[in-house]
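Only one protein chain is missing; all other protein chains are in place.
Every chain is named by a letter (A, B and C) in the order it is written, and numbering of its residues begins at 1.
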Amino acid sequence: MAILVDQTIRLVVQGVTGREGEFHTRQTLDYGTPVVAGVTPGKGGQFACEGRVPVFDTVQEAVAATGANTSVMYVPAPFAPDAIIEAADAGLGLIVCITEGIPVHEMIRVKAYLDLKGVRLIGPNSPGLLTPGQAKVGIMPGHITMPGPVGVVSRSGTLTYEIVSALTARGIGQTTCVGIGGDPIIGTRFVEVLALFEADPETQAVVLIGEIGGNDEEAAARFIAERMTKPVVAFIAGRTAPPGKRMGHAGAIIEGGTGTAAEKIAALEAAGVRVAEHPEQIARLVEEELG
Amino acid sequence: MAILVDQTIRLVVQGVTGREGEFHTRQTLDYGTPVVAGVTPGKGGQFACEGRVPVFDTVQEAVAATGANTSVMYVPAPFAPDAIIEAADAGLGLIVCITEGIPVHEMIRVKAYLDLKGVRLIGPNSPGLLTPGQAKVGIMPGHITMPGPVGVVSRSGTLTYEIVSALTARGIGQTTCVGIGGDPIIGTRFVEVLALFEADPETQAVVLIGEIGGNDEEAAARFIAERMTKPVVAFIAGRTAPPGKRMGHAGAIIEGGTGTAAEKIAALEAAGVRVAEHPEQIARLVEEELG
Amino acid sequence: MKLHEYQSQRIFAQYGIPVQEGEVATTPQEARALAEQIGCPVVIKAQVLVGGRGKAGGIQWAQTPQEAEAIAARILSLQIKGLPVRKVLVTRAADIRQEIYLGIGVDRAAACPVMMASAEGGVDIEEVARTSPEAIRKVRVDPFVGLRDYQTRYLAKSIGLSPSLHRDFGRIAQGLYRSFVECDASLAEINPLVVTSAGTLLALDAKIVLDDNGLFRHPDLAQLRDIDEETPSERAAREAGLSFVQLDGHIGCMVNGAGLAMATMDLIRHFGGMPANFLDIGGGARAERVAAALRLILADPRVKAILINIFGGITRCDEVARGIVSVLDEVRPDLPIVARLVGTNEAEGRAILERSGYRILTATTLAEAAQKAVAAAQSS
Partner (left out) sequence: MKLHEYQSQRIFAQYGIPVQEGEVATTPQEARALAEQIGCPVVIKAQVLVGGRGKAGGIQWAQTPQEAEAIAARILSLQIKGLPVRKVLVTRAADIRQEIYLGIGVDRAAACPVMMASAEGGVDIEEVARTSPEAIRKVRVDPFVGLRDYQTRYLAKSIGLSPSLHRDFGRIAQGLYRSFVECDASLAEINPLVVTSAGTLLALDAKIVLDDNGLFRHPDLAQLRDIDEETPSERAAREAGLSFVQLDGHIGCMVNGAGLAMATMDLIRHFGGMPANFLDIGGGARAERVAAALRLILADPRVKAILINIFGGITRCDEVARGIVSVLDEVRPDLPIVARLVGTNEAEGRAILERSGYRILTATTLAEAAQKAVAAAQSS
């Protein structure tokens, strides 16, 4: 078991012939995940990744020809909203958007459309997700993961690798690692992923990796207190960030006393969550929770 | 039993203080239908119809104060789209729009929004609907109806009165009479109303009143052939209309050989529907069907 | 409301659609001057609000300004489907390699815009739809997210357009969609959209039909109405808020509601008469509008009898009666009038007619009213 993706995946890569798209598609293939199709408008009929991936002009053609059921996209920001809607209209049930830099008003419309269609989106500005040994979707390095009992969910990219890598180094494997993305408007939020982990019989504990800005961690804390039976260990990046400064991506800004690390940590601890002081502490806390 | 409206109705009238709104609200009250509230922005706190109807500024206030469950609106076309969305956002499950002249692009957006919210709209450009002896919503004259076993559904306004009146004169009563409206984009179409009549245990036969233009009658014919067990009698206005001419409202135009009365009549007859040659013939055909 | 080609073309140009620009002439001399200015060969096209002008000889090439003058004179003397040609558009002639069709309208059943493209452009698209519907490719447009680029790529590919033109095709399709929505149009069409011998896309024709219900928020577009293309009675009807269509018969009809009006006409035919018009006074007509309607009927010299059929719901019979009497008071026509007033305030309405003292035939049922009107027309 796992959440969102498993060995039944048949992946289509939108933007497969771009530099990043092709690079990460090769890594995905090398991980053993079936990339059954790629899409690049105007390049239908070609092959990407040394002939391993047939390219189509539209997602609809790719789905019809290959039975793809999940899309991952490396499409530049100006074209990504259209690409997401194209994937949804083609009937895919899960769309993973790696692209960063999509305007927030575009994402508001895209998310409303996907909600209407009942399609799940992970991202944008997400590293993707990975079920060790079963499916790698996106850019998370496969070799830092291993199968096991811990679900990981994170707003961050590389910080997730750091923590997953430390878990693996300590011999603690993962059910699924999910990067929900760092933008203000994202397809899937902490609470939804926590609910999936709670329902997944193989997941025994969850690691939540948050950061300053927004109030998604506070919502997660409420959900954990009210609905979760499994232990959750958390880390919040940005404890020492000065208020009023924008720290990198849109998710990480503190303004007017809301969204600080201190508030988030307090909310999580009040919900019974153990919060690590630095990333490398997480693996030890998880070990304790797993007993 | 009946469809869409019955004695549980609690009606709010949007545009209650306008000339048409107040006139027809009086007639609705006189028919015995509880008009629990009216809405006119800026006139909250006043009373309409000789003190019988309290007026509110917003639908939300009206619903909160009176428990209204259905809205009927006499709002001028430029303001009607907003009024429909207001009613939907206020949680009403059935909205009946009498207003004519709403731009088609507005209705496309409004209908998509209502579909998203799961709210049923009758109209626009509809005479409303009436369940004899139970509820009158809109402008259909109450005295031409009587309770009985026949469901009536129509794209037309006054032509419906003509036919219902003839039914009543012959002693054939109605379960519910529904005017779905004459515009190209309407909230509820023939097929949906036919399905409701098919499911209604009291309805024993259905009268369908169509006209030239569009292909809603053809869709109804397919539905009748495939899904209906109850007899349907139909009338199509515009047999002698010259092609290429716009005949009144947007629904009634024949262009390029589609949407003619001959095609509609052929489709209905192929589905086993008896089609009357003129309106006054209908009552006799219904009588035969009811045995 | 239909727009002329030259009007539609200007709108399309505002939305970035490449059009073959031209100028309008109302005389052969103007056409010659334009041909000189633009440079021959030119195409001269009748500007008239009906289809089929090509077959009627309304579109012709001219190789010289002299020829342009002669051709313009010929076209300006044409009547196409009964409408006199009063204007011609003079444009540069294009080298055409391929003609396609691109249009957008409203899909009533799906309640959304639908964009259509076909490799068979330049011909009657309704004919194509009838004989080879598979040649027309369609995409439904979600009103909330608009026409998507992937949809335009699909259209371009499925009609076999060269890949090098897909991007330009997409821009044109987006422009067409935006013009359609922003102008409150019920139809916007480019037929043909051509690939020129230089390998570029060019809109060679332009057609926009505006939604009359949307005109109130586009005063600039409402001004484009060409009153030359209306008969005086059509104009009077429009200004009075009446739906009116002139027909060939002898029985003038005034009805409330389009469906009932058509049913009334059907019944007149059923009983052997011929309606002189379709006339719907609409819902909730006041006396003034009723009076305007009656004057419109009386203005037609072919009318031998009048049938007034009102089934009052939102329309009140007393208002109708007041409108009728006000006209009779001023005109005193010598025509048989059959009036059937039932529904809202019918007693008051009948009382007003009776009190007026005019001889007006009454009827209870629609069939009775139609029969009386047919009989009256035959005997007068």
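Following the convention adopted for this analysis, a contact is a pair of C-beta atoms (placed from the backbone, for glycine too) under 8 Å apart; a residue touches a chain by one contact, two chains touch by 3 or more.
Every value quoted in this text rests on a predicted model; they were computed, and no experiment measured them.
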Residue ranges of chain B at the interface with the undisplayed chain: 41-42, 57-60, 79, 82-83, 85-86, 89, 109-110, 112-113, 116
Residues of chain A (touch criterion as defined above) contacting the omitted chain: 20, 23-24, 27, 77-78, 98, 100-109, 111-112, 127, 139-141, 144, 154-162, 165-166, 182, 184-185, 189, 209, 211-212, 214-216, 219, 235, 237-242, 245-252, 255-257, 277-280
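We take it that only the chains that are shown with their structure count from here on.
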Chain contact graph, described as a line, ring, star, complete graph or other shape: line
Of all other chains, the one whose Cα centre sits farthest from chain A: C
Centroid spacing, where centroids are CA-atom means, of chain B and chain C in whole angstrom: 27
Junction residues of chain C - those touching two or more other chains: 142, 144
Junction residues of chain A, two or more chains touched: 116
